[in-house]
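Of the protein chains in this complex, one is absent; all others appear in place.
After this line comes subunit A, so read on.
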Amino acid sequence: MSSPVYVAGLGVISAIGNNVAENLAALKNGKAGMAEITYLKTKYEHEIPAAEVKFSNEELAEKTGFATHISRTALLSSIAAKEALDDSGVKKIDGLRIGFISANTVGGMDKSEHFYEDFLKDDQTGDLLDVLNHGCGNITELVADQLGINSYVTTISTACSSSANAIFFGARLIRAGILDAVVAGGSDAFTRFTLNGFNTLMILDREFCKPFDEDRKGLNLGEGAGYLVLVSDKVAQQLDKELYGKLSGYDNSNDAYHQTATSPEGDGPYMAMQGALKRAGLQPSDISYINLHGTGTPNNDQSEGTAVMRLFDGNYPPMSSTKSFTGHTLGASGGIEAVFSLLALKHGLVFPNLRFETQMKELPFVPQTELLTDQPINHVLSNSFGFGGNCSSLIFSKV
């Protein structure tokens, strides 16, 4: 690939912590974020566990300076994006062209759900403030305006691969010379819309999820936001700080198999991982850790596992699904897991795949179940696959 794009800042909020330090501590301590549903009002509150961010909307509004009618998706986005931006130090350099490329899938759905309860009874009722920022792009714009970023702002929505696509779209804008720095990642709030949607597909585990386990029963939904600050070579030199790594490879391929299921051979996942390796100029044996998509559904883990088996062909690096900590944060997952991948790279860690017990019959490997420390981690592969066959993989490498 042409000029390198470096990672200068990280920001994350999830069920396991409200910032990077808290998330890292929980990952090291094996502390998962799932619990009985506490903040979302739903009839499933005692029946289906979820990984909620441990703040009410009022508390999040207070922390972000947004009004309480603003969607939780924007509140979560604001916290993580601001952390990443502050961490990077790019705001200290005058005259930089900074972009904000953010992903989400639910937009302001949490507020629209509230609006619709009244609207369905009488279409002239319902608080319009609740739908003012329904669109996915509105969420991005609210946060971009708050951060004072305007050189290039856009929103990507490709289901569960959304943030991964946002991250490498951001990197390409830097490489094209359009931006000097970009805050890229995504956010999604836990909503009744997604809870009921995944419930109708019968892929929600009633217990805490067990990715890559023979007896896995499905996923747990989570919520949160994760962002990287990507910078050009020139900005990296001006920053005078230790960089987290560089984005060395990426790929977006389509499985073209089914609207919601992934192919049994894992064609899309295979092509995404293979494409990312090719762009990075790396071999499968160069990968030190795979942060799996690993939702815990029978379909995903079988498909992704098969793709890993085909590509790595007997030479398997340690791998784990950190969704066993955070739940599946949908449009945010690629961003949150990119942050975790960079933490693995920086601190020489492999995070455990929690609650794994039994090896999947069709796979010749098992995920890493204990934390590994002091590892020589040079290249981390992060997978994000979604509805519509949208499969994306990213590779982060040591500087």
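The rule is simple: a residue touches a chain if its C-beta (ideal position, glycine included) is under 8 Å from a C-beta of that chain, and two chains touch if they have at least 3 such contacts; residues count from 1.
Here is the rule we go by: contacts and distances are computed from a predicted model.
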{"item": "Undepicted complex member, UniProt protein name, chosen from \"PTS fructose transporter subunit IIA\", \"Formate dehydrogenase, gamma subunit\", \"Beta-ketoacyl synthase-like N-terminal domain-containing protein\" or \"Multiple sugar transport system permease protein\"", "value": "\"Beta-ketoacyl synthase-like N-terminal domain-containing protein\""}
{"item": "Among A:77, A:138, A:187 or A:383, residue touching the chain not depicted", "value": "A:138"}
{"item": "Contact partner of the left-out chain, one of A:57, A:73, A:88 or A:157", "value": "A:157"}
{"item": "Per the touch definition above, residue among A:192, A:347 or A:398 touching the missing chain", "value": "A:192"}
{"item": "Subunit A residues touching the omitted chain (full complex)", "value": "42-44, 105, 109, 112-113, 116-117, 119-120, 123-124, 128, 131-132, 135-138, 140-141, 150, 153-159, 165, 169, 172-173, 175-176, 192-193, 196-197, 199-201, 252-260, 267-268, 271, 386-390"}
